[in-house]
Every structure is written in structure tokens, then in C-alpha cells.
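The complex is shown incomplete by one protein chain, all other protein chains being positioned as in the whole.
For chain A:
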Amino acid sequence: MILIQCALYSEAKPLIEKFRLSKNMKENYFEVFEGDNIKLIVSGYGKINAAASAVYFITKNNLECEAFVNIGIAGSLKRKIREAVLINKIEDNDTGRSFYPDILIKHSFDEGTLETFSKIVIKDMVEDLCDMEGSAFFEALSKFLPPHKLQVIKIVSDNLDGKRLNHDFVYDVIKDNIEKIEDFIVKLYNANKREKFLDDKDETILQGISQNLNLTEFQKNELIKQYISFKIRGEDINILEPFLQIKVKTKNEGKKYYNEIIRTLSK
């Protein structure tokens, strides 16, 4: 699952359209949109909203996801309007703390530094980009997720000149970069999803043997450990299939076959 956070609906709209997300009408606290393997939350602007909605969302998803991405607009004195930037350093203007997302995946963005402010910034001393959510998003989620799963993409919407941005413009600048964003999200998902080492066949064998031989918890754990070693060595697991046909009536009988299996696996 990829989780996305946007501060404003106008930032979220191009993503909702691109990924064909539908609004979850059961959500009362934040607007949430869902699709295949992607969910999006609209936080509202500012650090408190960003932190609260991020923690709410990751908790609702059982603290699990392939990545959680903050996507939104930012101001910059030196960059061009509509430029999309992947953030490699986030500074919190209030606390002076810095945060570093792990950037492991190939991407087509320029990279930059984001400074997060609690107030709207006009012509301030901003090194690169500034927003009002990034540091809170990252700091709050750092309690739950590793830094390679936390990513921030900012699209330059203004040069800190204080002009009010209308919703259509915000929608446009995000939409302009939607292909890049999609490409990055797909790569993030592929890189971070974990393949199971023990597949369904393995689980069937292990469960079957454990039940048929009436194994104790200790024996079950030992069987799993030995089975994993056996599989890591690239041995043929079919060697255990005959044991699946055996059903024991007594504890001693079970122990006898268990020892035989352990011997087979540790050869």
C-alpha cells in the first residue's frame, strides 16, 4: 500500500484523478480517498494537521505501507514555478532540527532542501524550498516508519511574493508533474514490497506436518528453523512430502517421526 498526504484538496485532485481514487464516505475526521494499493488523505494546512493526519492514517493502516509520500506545493526564491523537487533534507524552522529521507530509488526529479515554517513565509531567508507541513509529516511518521519509506515531493507554486494562489493553479502545477510522480510511486512500491520467503506450499507442508505429528510448540519452532535452513541451502523440499501422509496416534510416535524429519533436514 502507498499512502499519500496532501494538505489541500486542490493538490490531491490530480492524484485522485490519475490513480482513480474514490472517497471513503465512512471517514469523519479527514477526507480520505482510496484505490488499488493507494490511499490518500487530505490533511489541511499547517504542521499540526500534517502530524495528526499522518499518524491517524498510518494507524488506520496498521502501521504498514510500502511508502508514505507527502505531495504538495512549496515556495522557492530560486526555482522555477511548476518545478517538482524530491526532498533530501527537511529543516524545521521552529526547532532547528533536520530530517533526512533515504533516497534509494531512481527518479527523474531534481533534489532539494525543504524548510518548514509555522507561518506563511514572504521573502524570508529560504535556502531552497519552504512549506508548512513537511517537517511535521516526517517527524511524526519517523516514530513508525523507516526513512526510506518517507518521501516528500514538492512542486514550486510561487516565488514567495505573497500572491494568493487559486485552486485551479494549484491543481495545474501538480497535474503538470503527475507522470513523474506516478513513475516514482510505482518504483517505490516495487522496491519496498517484500516477497514472502516461505510460500503457500511451504506453509502447507509445515502446517500439515505439525498437525499430523501433533508437535509441541518447541518442536514446531525447531521444525520451522530447520526447514528455513534447508530451503536457504536450495535443497529439494519435496523430500518431506511422504511425511505429510503420516498421522500419529501417540506422542512417542510423533517424536519418532519428528526426529527423523529433523535428521533429514540437517543432513
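Just so it is clear, a contact is a pair of C-beta atoms (placed from the backbone, for glycine too) under 8 Å apart; a residue touches a chain by one contact, two chains touch by 3 or more; residues count from 1.
Convention: contacts and distances are computed from a predicted model.
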| item | value |
| --- | --- |
| Missing subunit (named according to UniProt) among the choices "Spore photoproduct lyase", "Dipeptide/oligopeptide/nickel ABC transporter ATP-binding protein", "NADH-quinone oxidoreductase subunit J" or "Menaquinol:cytochrome c reductase cytochrome c subunit" | "Spore photoproduct lyase" |
| Contact partner of the left-out chain, one of A:K18, A:K60, A:R82 or A:H148 | A:H148 |
| Per the touch definition above, residue among A:S22, A:S98, A:N166 or A:N221 touching the missing chain | A:S98 |
| Per the touch definition above, residue among A:N61, A:T204, A:S229 or A:N259 touching the missing chain | A:S229 |
| Absent-chain interface as seen on chain A, which is shown | 88-89, 98, 100, 102-106, 111, 113, 142, 145-148, 187, 190-192, 197, 225-226, 228-229, 231-233, 266 |
